[in-house]
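The other protein chains are all here in position, but one chain of the complex has been omitted.
Letters are used for the chains, namely A and B, taken in the order the chains are written, and counting of residues starts over at 1 for each.
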Amino acid sequence: MTKAVRRFLPVVVIAAAVVFPFMAGPYPLAVAQSVLISMALAVSWDMLLRSGQISFGIAGFFGIGAYGAALTTLKLSASPIISILLAGACSAAVAFMLGFVILRLRKVYFAITTLALAEIFQVIIHNWGDFTGGPEGIVLPSLIFNGDARSLYWLALASVLLACALSALFQRSRLRFALTAVRNNEVSARSSGIAIFSYLMIAFVTTSFLQGIIGGIHVQIYGYASPDSVFDANYTLLPLAMALLGGTYSTPGPVLGAVLLGVASEYLKLKIPYGHLVVYGIIIVLVILLLPAGLYGQYRKRVKARAAHA
Amino acid sequence: MPDLQTFALTKRFGGLLAVNNVSFSLGRGEILGVIGPNGAGKTTFINLVSGVYAPSSGRIHFKGRDITNLAAHKRARAGLARTFQIIHPLENLNVVENVMPGFLFTRRSSLKEARKSAEALCGSLGLGGLDRDVSEITMLETKKLEIAHALANDPSVLFLDEVMAGLNVDETTEVVRLVQSVAREKNIGVGVVEHVMSVIRDLTHRVIVLEAGEIIAAGPYEEVAKNPRVIAAYLGGAA
Partner (left out) sequence: MRVVVTRSIARPGRTWQPVLLIALTVIGTAAISVWKPTALVYGVQRAGLYAAVAIPMALILGIVHIVNLAHGELMMVAAYLSYFAARLLGLDPFVSLVPVAVVMAIFGLLVYLLTVKHALKAPELNQLILTFGLAIALSQTVNLMFTSQSWKLSLGYVSASATVGDVSFGVFDFVYVAAAIALAAGLQLFLKRTRMGKAALAVGQNPRGAAIVGIDVGKTYAFVFALAVGLVGGVGSLFLAKQAIFPMVGGPYTMKSFCLVAMAGVGNIVGILYCSLALGLAESIIDGIRGYAGWSNMVFFVIIIATILVRSWRERKV
């Protein structure tokens, strides 16, 4: 792929994504909108992964964002857009406070802790009925943009663009070096003057902020949040599978994985209701065993190999 | 005053006394050899100085400042650098990008400056093919990369942990010359942990000998090499 094509490809893709609602019927539009939400989450998961930390708690910050947006809309009469920003701020704040404590952890301990935290958030929201509406959840008075399908799609697209922009920022700044060094070997990273905790915190807060924004967008699109629905484990599972399949440690990878899996699972849903989730699990297993770098990662390896032997 | 000084530095791991009452100093422009049989505590000693381990007792002073409790990354930023025996290059980055971190984080350069400085540093060490993937470089280039990685911090004191391991005679000579010129030009104090005695003889101004965590001899290489206690430590048994 030549450099010119490389430069234009994202522009073409984004343009196609923007005009998509004019060409698609209501069903593909709805599918696309939900795929975009998962895509944005997948990109956010990958961003933290680059620091070497696996999060199993995407649903946790997503859910906090959803409730943040819902509660600020209901109780503070915030406008939908403001509520989405506040949703991101909520998740970021929680991540910041928790980060001091949990960012000392590594590997499986961090991963399990994020999983546990997601559950804890759910239990708290579930039990704190007076404030959060309890197990029945909250209903928003109206949908953003009055539920216009195209606008909702563009809102979801906006979340993807935000995620990709932040991800690209991570890749083009010194963050890339810091996170890669930390992921590689922490002692060696320290010997280059990298303050590991600070960079982990930056990655953690940014990705949680992103997940909160996406949660806020989700609740504005659906107009409803309940502990079971927004803390659903699928909001962790799907993005993870998408990022793995598409290719980790990159921005295009999770995007690619989301498109592939999103489309494939819609198809599967028609053929075998509930079967698509089995496929996600199987895909995760197969990708980890056979193609750990994912499709895009594998492609990049080939390109490198070809360049080296040129 | 020498830039680096330790006072009665001691490290215990449970019941094991790895470094015992080590006091020494290293000034700019000096090249100090640190030798001793395997398990003598040489790498632990470097780990203590660079901040990987906290000492059980004793103090470390750097440029007149007590850094005993200073975090490792801050020591790097203060000008205390080191290489590692087992090298972990950053796999997703190419050669020059592997040298950039020190410039980015210790010297706080911008990305552009860091890249330029890294390229210049690699050039001065004779390291070419900067956009190659790190998995493709030779053993000698890996060693140079590791030294460059540490030099990127613009240190005043640098520890080289068995950097000659795995190099043949010619490569060793090249690295020895490199270290000499770097120490001279940048006025760096270098601590060299090595097993290859010819390197120690050619490279260092003076030597300290560790055995079971303690310094058992210190002085120029010729003296130390004749010290019966040193010989016994390496060969075992009574002198």
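Here, contacts are C-beta pairs under 8 Å (C-beta built on N, C-alpha and C of every residue); 3 or more make two chains touch, one makes a residue touch a chain.
All of these numbers come straight from a predicted model, not from anything done at the bench.
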Contacting the left-out chain in the complete assembly, out of A:Y109, A:F131 or A:Y267: A:Y109
Per the touch definition above, residue among A:A17, A:A30, A:A93 or A:I284 touching the missing chain: A:I284
Omitted-chain contact residue, chosen from A:P26, A:G147 or A:G275: A:G275
Contact set of subunit A toward the excluded chain (per top definition): 52, 54, 56, 101-102, 104-105, 107-109, 111-113, 115-117, 119-120, 123-124, 126-127, 237, 240-241, 244, 272, 274-275, 277-278, 280-285, 288-289, 292
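Here, only the chains that are shown with their structure count from here on.
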Separation of mean Cα positions, subunit B and subunit A [Å, integer]: 42
Residues of subunit B that touch subunit A when the two form their complex: 50-52, 71-74, 76-77, 81-82, 84, 88-93, 97, 100-102, 104-106, 111, 114, 132-133, 136, 149-150, 152-153
Residue ranges of subunit A touching subunit B (in the complex, touch as defined): 173-174, 177-178, 180-181, 184-185, 187-196, 249, 304, 308
